[in-house]
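Only one protein chain is missing; all other protein chains are in place.
And now, subunit A:
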Amino acid sequence: MTPLAAGTPIEHAGTANTAARAPQLVFDHVNKAFGRSDGSSALALADVSLSIDDHKFVAVIGPSGCGKTTLLRIANGLIAPDSGTVSVKGRPPVPGPDTGFVFQGFRLIPWATVLGNVEFALETLDLSASERRDRANTYLELVGLTRWATSYPGQLSGGMKQRVALARALAGEPQMLLMDEPFASLDAQTRELMQIELLHIWNRRKPTVLFVTHSVDEALLLADTVVLMSTGRILEVIDVPLARPRQLDAARSDQDFITLRNHLWNRIRDLVLTDPASAFFGRELNQ
């Protein structure tokens, strides 16, 4: 077994704070614990510091339960940290159309139509009913669901539901997009198409993206920066030195890519093997 590679010190992604504008998202020594029913508490985030610049696509990767979802919820202002500060454009985060959240498991309103689901996200914006409808339709078109506007979520496939959730998150034209394992429940084919689609969409307006995934390949295909987490801590922040547009097939022969991919793979494997909560804890899995 390879010993745990010593984590590179937490480097602030893009410390180019020389730019006049405040970074899009800053976590500064953030802690968050959740109380358990037995009175103990689970540390979800431990001393997390992270700075993400505008227009960056950041992937967050790490074993289950390491605090990825908590990171996104705090970034959206849905929950507050126990200590430390979080700021979005220099201010504490407030939920609303300026930040789009694509949840794990879609979270569509089952009794609202596809169009209604997208419109629901626009009601806090100062739009007339017809403007709201037009906007929702625009984003449904963007994700290719115009034909399904009057359908209900229950009539859609998983991939289509995911696209509705994406349209809903995008329709507010957010500065920041938070995505929690958005493609985890999709089959390989749909997933690949959705990744390409997401990059297309991202290229149009370049919102800052915080994208949680379990897949190293997905992270390397999509992200400028990969954040590796374990048990509530950020272990590494790695820039992905691949030119865009990326193609995984082509990148597979690129030496930098291979090194990076192997590195991430090994780290995650070691994390899982040394995590007492994991099913693989203590196993010797040598290739």
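Here is the rule we use: a contact is a pair of C-beta atoms (placed from the backbone, for glycine too) under 8 Å apart; a residue touches a chain by one contact, two chains touch by 3 or more; residues count from 1.
One rule holds in what follows: contacts and distances are computed from a predicted model.
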Protein name, per the UniProt record, of whichever chain is missing from view ("NitT/TauT family transport system permease protein", "Cytochrome b", "Glutamate mutase epsilon subunit" or "Electron transfer flavoprotein subunit beta"): "NitT/TauT family transport system permease protein"
Absent-chain contact - pick from A:L43, A:L78 or A:L127: A:L78
Full-complex contact with the absent chain, from A:S64, A:T124 or A:N262: A:T124
Residue of A:P23, A:G67, A:G172 or A:P207 in touch with the missing chain, whole complex considered: A:G172
Subunit A, residues in touch with the chain not shown (by the definition above): 73, 76, 78, 94-97, 99, 101, 103, 105, 107, 109-113, 120-121, 123-124, 152-155, 168, 172
